[in-house]
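A selection of the complex's chains, in situ.
Chain IDs A and B follow the sequence of writing; residue 1 opens each chain.
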Amino acid sequence: MSNKIYHHPVQIYYEDTDHSGVVYHPNFLKYFERAREHVIDSQRLNRLWNDQGIGFAVYKANMIFQEGVEFAEVCDIRTSFIIEGKYKTLWRQEVWRPNAIRPAVIGDIEMVCLDKDKQLQPIPNEILALLV
Amino acid sequence: MSNKIYHHPVQIYYEDTDHSGVVYHPNFLKYFERAREHVIDSQRLNRLWNDQGIGFAVYKANMIFQEGVEFAEVCDIRTSFIIEGKYKTLWRQEVWRPNAIRPAVIGDIEMVCLDKDKQLQPIPNEILALLV
């Protein structure tokens, strides 16, 4: 288990916004994934997929959208997680706008590991060692 | 309140998939939004925004991803909703693959109405009349 909070910056570009003037809500799930990849390390994820055929998949995502995020802002994606049993990792992820006093978006994300046939697999030891 | 289930077809294109071979998970939130727009009617949404400065925003989204969805599949997005009080609409939305016996993805989406200053507004009567 970990109490560490990881920080990942995300700048908001045209591609992120919609015609209401703020970030289009599904994009926050993208930022959360980017941030998780920096915790686990994309090269490691890549090897895990190519060598062992194991990938991470989002099983559940509970999102609260408290505030709009605007073009050109650089947000701080804050990530922490716990490991639950042999199969699950639970991630708390938040989007913080510059100078904010509360998160604009909160996500509770449950990840599992799947093989190439989409069958559930235990979290690889290599990842456990990294995350614990 | 409504028990009606609305159906909206979504074909999976290259743009929808990722290198794991299935639909990239945030995209399901896009399909849900498209389906809701067909329930409420995009032209009506557009007038509401241009004339009254009122738009719908996703406040919460609870998603369960049970199964991958593949390129070239035409899925059925099934949508129902209830109105809760003066401010909230609660939407149950599901992604059904062809010939499926259970939904691939389930979403519980809570929508609110905001004005152009992002302040909460009651659901407009025009929409209530439509949805009840």
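Quick note on the criterion: contacts are C-beta pairs under 8 Å (C-beta built on N, C-alpha and C of every residue); 3 or more make two chains touch, one makes a residue touch a chain.
Remember, it's a predicted structure, so these values are computed and weren't measured experimentally.
> Report the copy count for the entire assembly; 2 chains are displayed in place.
In total, this homomeric complex is made of 4 copies.
Methods note: only the chains that are shown with their structure count from here on.
> How many Å are there between the centre of chain A and the centre of chain B, using C-alpha atoms for each centre?
That gives a centre separation of 22 Å.
> With touch defined as at the start, can you tell me which chain B residues reach chain A in the complex?
20, 22, 25-27, 29-30, 33, 49, 55, 57-65, 67-68, 118
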